[in-house]
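The complex is shown incomplete by one protein chain, all other protein chains being positioned as in the whole.
What follows is chain A.
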């Protein structure tokens, strides 16, 4: 893993799961007060962590990641844009921005070292999921068409992340800002979910279009 991502030629060849939709995302994005934009954030580093957060190993991993979230919805932030999302009482997802693959695998290696011989699991899951970012005043409206979780700000404040379903697709949903959602579908669902969200965004373009009236 470390060897392949450090290889410059491989980095040049890598393709993100929704790369073929980037043009559609740009065309389908809507500006204005009812606007909503969609884009893919490719190649983020993701590491799956299974550990009891109250154990000694959990504390050691917490020192690398800047703590582990302890309840549903919580997200902890660490150094260099690293975030850890709560997936379950003993399951977490560490997410760090792509840096061109320069130090690919280093985060996972550091977490493996922190876990040591203790019971638990640290696995590099970077290519398991991709990131779709839905943002804008209508972003919540688009999601609420096919996500049954309560997305009202009183129940789902910025900084909250949950695992749920959007259009029957299992995703991790992270509200990174007041009108910004990052959606993490598995790679094989990226095409379907991307088109699904574009379809949901269509009405906001139509209602604001001068040809509509």
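Everything below uses one rule, namely that contacts are C-beta pairs under 8 Å (C-beta built on N, C-alpha and C of every residue); 3 or more make two chains touch, one makes a residue touch a chain; residues count from 1.
To be clear about the criterion, contacts and distances are computed from a predicted model.
Per its UniProt entry, the chain excluded from the display bears the name "Sarcosine oxidase subunit delta", taken from "Dipeptide transport system permease protein", "Amino acid ABC transporter substrate-binding protein", "Pyridine nucleotide-disulfide oxidoreductase" or "Sarcosine oxidase subunit delta". Contact with the chain that does not appear here is found for just one residue of A:24, A:91 or A:191, A:91.
Considering A:21, A:38, A:162 or A:197, the position touching the chain not shown turns out to be A:162 (whole complex). Against the chain not shown here, chain A presents residues 72, 87-89, 91, 148-150, 162-165, 168, 170.
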